[in-house]
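Complex shown without one protein chain; remaining protein chains in place.
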Amino acid sequence: MIIILKKNATEESISRLEALLQNKGVKANHIAGANQNIIGLVGDTSHIDISNLAAQECVEDIKRVQEPYKNANRKFHPDDTVIEAGGVKIGDGSLQIIAGPCSVENEDQIMTTAIACKEAGATMLRGGAFKPRTSPYSFQGLREEGLKLLIKARQETGLPIVTEIMSQSDLDLFADIDVIQVGARNMQNFELLKALGRCDKPILLKRGLANTLEELLMSAEYIMSEGNMKVILCERGIRTFETATRNTFDLSAIPLLKQKSHLPICADPSHATGIISLVDPMSLAAVVSGADALEIEVHNNPKIALSDGGQQLTPDMFKATMDKIKGLCGYLNRRIG
Amino acid sequence: MIIILKKNATEESISRLEALLQNKGVKANHIAGANQNIIGLVGDTSHIDISNLAAQECVEDIKRVQEPYKNANRKFHPDDTVIEAGGVKIGDGSLQIIAGPCSVENEDQIMTTAIACKEAGATMLRGGAFKPRTSPYSFQGLREEGLKLLIKARQETGLPIVTEIMSQSDLDLFADIDVIQVGARNMQNFELLKALGRCDKPILLKRGLANTLEELLMSAEYIMSEGNMKVILCERGIRTFETATRNTFDLSAIPLLKQKSHLPICADPSHATGIISLVDPMSLAAVVSGADALEIEVHNNPKIALSDGGQQLTPDMFKATMDKIKGLCGYLNRRIG
Amino acid sequence: MIIILKKNATEESISRLEALLQNKGVKANHIAGANQNIIGLVGDTSHIDISNLAAQECVEDIKRVQEPYKNANRKFHPDDTVIEAGGVKIGDGSLQIIAGPCSVENEDQIMTTAIACKEAGATMLRGGAFKPRTSPYSFQGLREEGLKLLIKARQETGLPIVTEIMSQSDLDLFADIDVIQVGARNMQNFELLKALGRCDKPILLKRGLANTLEELLMSAEYIMSEGNMKVILCERGIRTFETATRNTFDLSAIPLLKQKSHLPICADPSHATGIISLVDPMSLAAVVSGADALEIEVHNNPKIALSDGGQQLTPDMFKATMDKIKGLCGYLNRRIG
Partner (left out) sequence: MIIILKKNATEESISRLEALLQNKGVKANHIAGANQNIIGLVGDTSHIDISNLAAQECVEDIKRVQEPYKNANRKFHPDDTVIEAGGVKIGDGSLQIIAGPCSVENEDQIMTTAIACKEAGATMLRGGAFKPRTSPYSFQGLREEGLKLLIKARQETGLPIVTEIMSQSDLDLFADIDVIQVGARNMQNFELLKALGRCDKPILLKRGLANTLEELLMSAEYIMSEGNMKVILCERGIRTFETATRNTFDLSAIPLLKQKSHLPICADPSHATGIISLVDPMSLAAVVSGADALEIEVHNNPKIALSDGGQQLTPDMFKATMDKIKGLCGYLNRRIG
C-alpha cells in the first residue's frame, strides 16, 4: 500500500500517521518525490482499511498494490481448482454445457426441454424456480414446486441441476440441488454469500451488472472465507451505455479471471446479449477464450415462455449451436462433459 | 406498447400474434410505415411480458409507451406523499437532515456523534449496525448490539433513527427502528423488498449502483405492491467510468423523480461523492434541486472510524455545512425538521 | 416513428402537431391506449428531427422505429460489401491481419517490425504517423516522415498500409496510403468524416470510446453520404466502469454489426484490452465471431517503444498467436489474406 502525503502536511500529523501504522503492524518507508512525498508500507496490509487511512490529516490519496483477496487469488494457489457437481467436473480442462429454460414453468415444459437439451449434448440442466424479476407484476417462479420439478428432470435425464437461490432462508430447500446459483443482483448480498459459505455445495456466482472483476473475486472470497471453496465464477454481461444488446458481454474477463484466480469460469451468452442470434457466436467465442462452462437458455417453446422469451433458444437452435461447439471442441482437443 | 414487425413477416405469423394479443385482452392497431409495419396496442399492457412478445416469429422489436409502475407513479397519484417517521414528516416541503456515522462502533462514539449532530441541527440519526462491506475481512458492524445503541441514542437525543437492513430474517430486530434503509447493493434483493412491503415502517430505498430511475421505481413498486406505501427514494450516486469521485452524483434524478413519482426523495452526498470536501457543495445543490431529505455521514472522530473514514464529516465540518443549509433554507422559505 | 401524447394534451395542440406532420409529408395515425394516446407516423421519417417534434406542446415522448442510417443499412443492401485495398480484399469471407507498431518510430523499427509481421503471416501493415496522445508531453508521432517510412516498408514487404489521419488538412499527405484510419477520438469529428467521404480510399472507422453501434453506423453514413462507400467498421473496446482492462471489448458488436450493416468489420484486441496476454484469446474470439479483419499491435522491441509499450506483442508472441489463428482459420475454412 502506498500513501501519498499532502504537500503541506505537518511533521506532527505525519508522526501521528506513523504511530497509527506501527500500531497496525506495518512499517512506513518514506520516499521524497519532486512534488510529492509518499510512504510505502512494508508488511501484510490486507487487514488495513483504506478509508481509515484516508481520514488521517496528512493523507492526500492511497493506492493499493496488493490484491485484497487471498483464497481466490492464483498467486497463493497456482493450480486450477476443479469442482465436482453431480458427477461432472468443472475446471479440469473439459467444457460443461449448462442448458435449460429461464424459468421452470410446469412438468411438461421442464421435462421436454431437459430431454431435448440432453440429446443435443448438454451436460447439466439449468432452470429458475425462484425468479428475480424487475417487476412485481411479472411471473415470480414456481419456487419450491420448481425445485421438485428440476429434481424430477434430473431423475429422468441424469443431468446435474443448477438453480438460483434468492434468500438464505430458502437454503434448506436446496439440499438436493447440485449447484446453487447466485444471480447478478445478489452478487453483493453479503448475508446470502456468508450463508452459502457455510454449506458444502458448489456455488455458481454471477458477476453483478456493475461490478468489477475485483469485486466479483471479493464476493467469491466471502463464500470461501466461510469455508466453502467450491466457487464457479460467471461472466454474464455488464451494464454499459450501449443499449443495442441487453448487456455488454465482457469476454476478456474470462482469460483475465483465469490469470487472477484459480477458480473455474462459466460464461452466460444468453443474459450477456439478450439476443438469440448472438448466443451462437458468443458461445464459440467463450470456448476459444477458455471458459470452463457455458450456461445457455433453451426452452421447448419460447413463444409461450413465462420469462425471457426473446433470448431462449429453441431445441433446434440449441442443437445447431451444440454441433458447432462440438466441432470446435474437437479441433481444440477439449472434452465436453 | 408498440410492436415493430419484421419486414418479411408472414401473414400467418402476424395472425398468430394477433390471436395471442386478443387472448391477453388488448387490441391490435395496425400502422403501415414506409419501410416498417407496426402494431399499436390499445388497452392496459402493464401485465404483458415484453420478452414473451419478443419471442414471437414476426416481431422485430417492441417499445413500451406506458410506465410499468403504478403505485409509485405520479400520473395516478398527483399529490405528494408525506411520510411520518418518529415524529418528523418527510415530503411535506420541509427538509429533513439525517446525520450520523457510517457504522455504529460503540456507545461513546454513537452518543457523542448523535448529540453533536442534533446540536448542529440534524433532525434524524443514521448509523449502520449491519454493514455491507466489499471485503469479508472488513468490519461487519455490531449488528443487534448496534441497533440497541441506536435506540439508546434516540432516547438521549430524541432523534428518530434510520438504519440499514441486510436480510429479511433480521426484520424482527427492527421493530423499534423508525426508518429501515435498503442499501444500494440490495435494491434488487426482491425477497427482502417483498418482506419490507409486508411491514408497516417507512423504507429508505437507495438507488443501486447501476440501476436506472425506472428500476428504482420498480423496486419501490415491489414494496408498495405488498401494501407498504411509505417509501422514500434515495439518490446516492451511480457507477460510471469516472474514478475521481467514488460514484457519480446524479443530481438531476431528484427533480426528475419528483416529476415521475409522488414519493419523497432523499439525497446522500456522502456516498455519492466519497470526498469530504464535496459533501458541503453537493448538500446545497441537493436542497435547491428539491430534495426532501439529506443523509450525511458524520463521525465524532473520523480518523479512528472503522469504516468510510475518508468521507465522514467531523462535527465541526457538519456544523459549518448545516449553517449554510440553514441559511439557504431560510432564503428558500423551507423549514428544517 | 411513434409520438406519445401528454395525458392532458388539448385538441388544439394536437391539431397543430398534425398540421406540422402533414407539412413534413407524413400521415398521423391515432391509437387510443388505456392511459396514453399515441400517434404512429406513416411514411418516410428519416428526414424528421426528433427534437423538433419533442418541442411541440402536446408531445410527451417520441420513439423511433426505423434506423436513421440508409447507406450503411443491410435492410437496403443485403449483400456484403467487399473492399479492395492495395491488393487484398476485406469482407469477402477471408481474414485480413493488420499488424504493426503503435507508432512509426524510425526506419529500422518499422522495417524490422514489418518484415517480422509479414513472416508471421500478417497481410497488411499498420503504424501510426500522426498520434493522438492524451498528454501534449507524450510523443506525437513522426507525422509526414512517418508516412514516408510506411511507404518504404510497403515497398520492402508488399504489405498494404493502414495509418491514422487526425485532421482533414493533412488529407493530401495520405494520397499513397492504402487504408486511412479514423481513430476512436475522431469518430464524431464530422468535418473530417465529410472530407473522407469525398476521397476515394478505404476508411477504417474506429468506434468511439462511448459511442453506440448506431452512432458508429451514423458516422459511417457521414462518409457514405458524401459518396465514399468503402468503410470498414472497427470495434476497439468501449469505456465502462471496469478498470482491469484498458477498455471493455464489446465482442458481440461484431455479429450484431454484421446483421445491421453490410460493411466489413475489423476487431482491434490490442486497444480493446490493453493487456498483452489478452490479445491472443481475444483474437481467436474475434475470428469465431465473424470479424473480417484483426488489427494487432506488434513492435520489434516493445521495451523501448515510444507509445503503448505495454500492449504491443513482440514478433515471437505475434508468431505464436498467428499460428493459432492459422489453425483456427484452417478449421473454419477461412482463407487468410
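Observations, loosely collected:
Read from first to last, the chains carry the letters A, B and C; within each, the first residue is number 1.
We adopt the following convention: a contact is a pair of C-beta atoms (placed from the backbone, for glycine too) under 8 Å apart; a residue touches a chain by one contact, two chains touch by 3 or more.
Bear in mind that the values here come from a model prediction, so they are computed numbers and not experimental data.
Looking at the complex as a whole, the chain kept out of the display touches A, B, C. Mapped onto subunit B, contacts with the missing chain fall at residues 210, 212-214, 238, 240-245, 248-256, 259, 272-273, 275, 277-278, 281-282, 284-290, 327-328, 331. Annotation for subunit C: contacts to the undisplayed chain at residues 46-47, 49-57, 68, 130, 132-139, 166-169, 185-186, 188-192, 194, 208-210, 215, 218, 221-222, 225-226, 239, 302-312. Think of the hidden chain as still there; on subunit A it touches residues 2, 4, 7, 29, 31-36, 38, 40-45, 61, 63, 65-66, 75, 210, 239-241, 243.
To be clear about the criterion, only the chains that are shown with their structure count from here on.
Using the average of C-alpha coordinates as each chain's centre, B ends up farthest from subunit C. Separating the centre of subunit B from that of subunit C, both taken as means of CA atoms, is a distance of 39 Å. The distance from the centre of subunit A to the centre of subunit C, with each centre set as the mean of the Cα atoms, comes to 31 Å. The set of subunit A residues touching two or more other chains comprises 210.
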